[in-house]
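Can you keep this structure in mind? I'll have questions shortly.
Then we have chain A:
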Amino acid sequence: MNTKAHNHLDIIDVSVELGGNRVVDNVSLSMEDGETGSLLGPSGCGKTTLLRAIAGFEQPSRGRVQIRGQIVSGTGHHLAPERRGVGMVFQDLALFPHLTVFDNVGFGIRHKGSDAIRRRVYELLELVGLERHADMYPHELSGGQQQRVALIRAIAPEPDLLLLDEPFSGQDLELREQLAREVREVLRLDGVTALLVTHDQLEAFAFSDRMGVINCGRLHQWDSGYNLYHWPADRFVAEFIGRGVFIRARVLDEDRLHAGIGVISGEMSMSYPAGTEVDVLLRPDDVRYDPQGSISARVESAAFRGADHLYTLELGDGSRVMCHVPSHHAHQPGEEITIRLDLQHMVVFPRDNSA
Partner candidate 1 sequence: MKPNSSRIPLASLALALASMIVGSAPVVAEDVVNIYSARKEALILPLLQRFEADTGIGFRLVTGKADGLLKRIEIEGEATPADIFITVDAGRLQRAKSAGILQSIRNPVLNETIPLHLRDKDSQWFGLSRRARVIFYARDRVDPEELSTYEALADEKWRGRLCIRSSGNIYNQSLVASMIRHLGEERTEQWARGLVANLARKPGGGDTDQLHAVAAGQCDLTLVNTYYFGRLLNSDKEKDRAAAEKIGVFWPNQDGRGAHVNVSGAGITRHARNRAAAEALLEFLVTPESQGWYAEVSNEYPVVPVAPISDTLRRLGEFKADTLNLTFLGENNKAALQLMDRAGWR
Partner candidate 2 sequence: MMRSAALSAGGNSRGLQRLPSGWAIVGALTSLIILVPIGAVCVYLFTPASENWSHLVDTVLPEYIRNSLWLTVGVALGAGSIGVTTAWLTSMYRFPGRDLLTWLLLLPLAMPAYIIAYTYTGMLDVSGPLQGWIRRAFGLSYGEYWFPEVRSLGGAIVMFSLVLYPYVYLLARAAFIGQSVCVLEVSRTLGCSPWKSFSKVAVPLARPAIVAGLSLALMETLADFGTVQYFGVSTFTTGIYRTWFGMFDAVAAAQLSAVLLIFVFALILLERWSRRRAHFHHTTNRYQRLPDIRLSRGWSALAFIACLLPLLFGFIIPTVQLVIWALETYDTMVDRRFVTLAWHSFALAAGAAMVALVPALILGYGNRIHPSRAMRFFSRLSSMGYAIPGTVIAVGILIPFGALDNALNHWTREYFDMGVGLVFSGTVFVLLFAYTVRFLAISLQTVEAGLEKVKPSMDDAARSMGSNRAAVLRDIHLPILRGSLLTAMVIVFVDVMKELPATLILRPFDFNTLAVRAYELASDERLADSSTAALAIVAVGIIPVILLSGAISRSRAGTRPI
């Protein structure tokens, strides 16, 4: 009935209620075939529930879920999870302890002929470098290996859509980003459309073409990672993605603001009438260390991060900003340095008086 060609996944005005609470509130998003996406948000924000609704484990109280244009939830339909062709990787991996790696991976295709199963399982095991672990039991594998088994188990039946529920959360912080990148590569090779849920933005950046920030059941923005960082739709997204601080300013004209430290200029995310009291977002990479800079600041604290230091600086008007400084410029807390602002564009929101 819809004349517009459908997307691979369409979530249209979906709400989910659990025990009387609206956990997912009127969410819409769509994904193209072969895309990888992430839902990012603090814990308890409803992102896992949304994922479970897509998989069919929860039934939306409102709205529709469509996969390849076919309604799987909504308007009176509810397709059982096992008939949706949706694969899922769980936070606790949910490997079957009584089955070997081979049988775990082959679980979703066990109705096929034994040759076909063998071929597919080994193809996937080779893809993740576990072909020699086929006869082991899950408890005999390392955490990373278990992770990979859970992943290929979910994609073995060649699902239309793969859902991943914080599958890397059990891993070391440094490993997560790398794992996310590896998984994305595997999915790309297998041509799988996938949606990841996580609270770790680096993981999400590494994994996805498109990302959404979700909080209290509402999807704040569904966009590319770049846009999420540079053009956040609202204060929540701005604060949640990346580091940064807001400083107070007043609008002078279309591309200039007056702040306590002087005049800042750049392309503005939204235009406001002159004289509007606003907050402008300064990310650490907007603030440049510059011995010839016009703005002086006092180093409040410093964190050495190898290639650079991350300084927290106190400006003349008392506001604080963060700044990446190359590693060889070492300053002690309390020292005065000079900086300049280098904004390609300015993220500006009307003054939040409650803050």
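A word on the picks: all candidates are chains of the complex that A comes from, given by their letters.
Just so we're on the same page, contacts are C-beta pairs under 8 Å (C-beta built on N, C-alpha and C of every residue); 3 or more make two chains touch, one makes a residue touch a chain; residues count from 1.
Fair warning: this is a prediction, and the values are worked out from it, not measured in the lab.
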For chain A in this complex, which listed candidate touches it: 1 or 2?
2
What part of chain A is in contact with candidate 2 in the complex they form?
15, 17-18, 52, 55-62, 78, 80-84, 86-88, 90-99, 107-108, 111, 137-140, 143, 146, 153-154, 156-157, 159
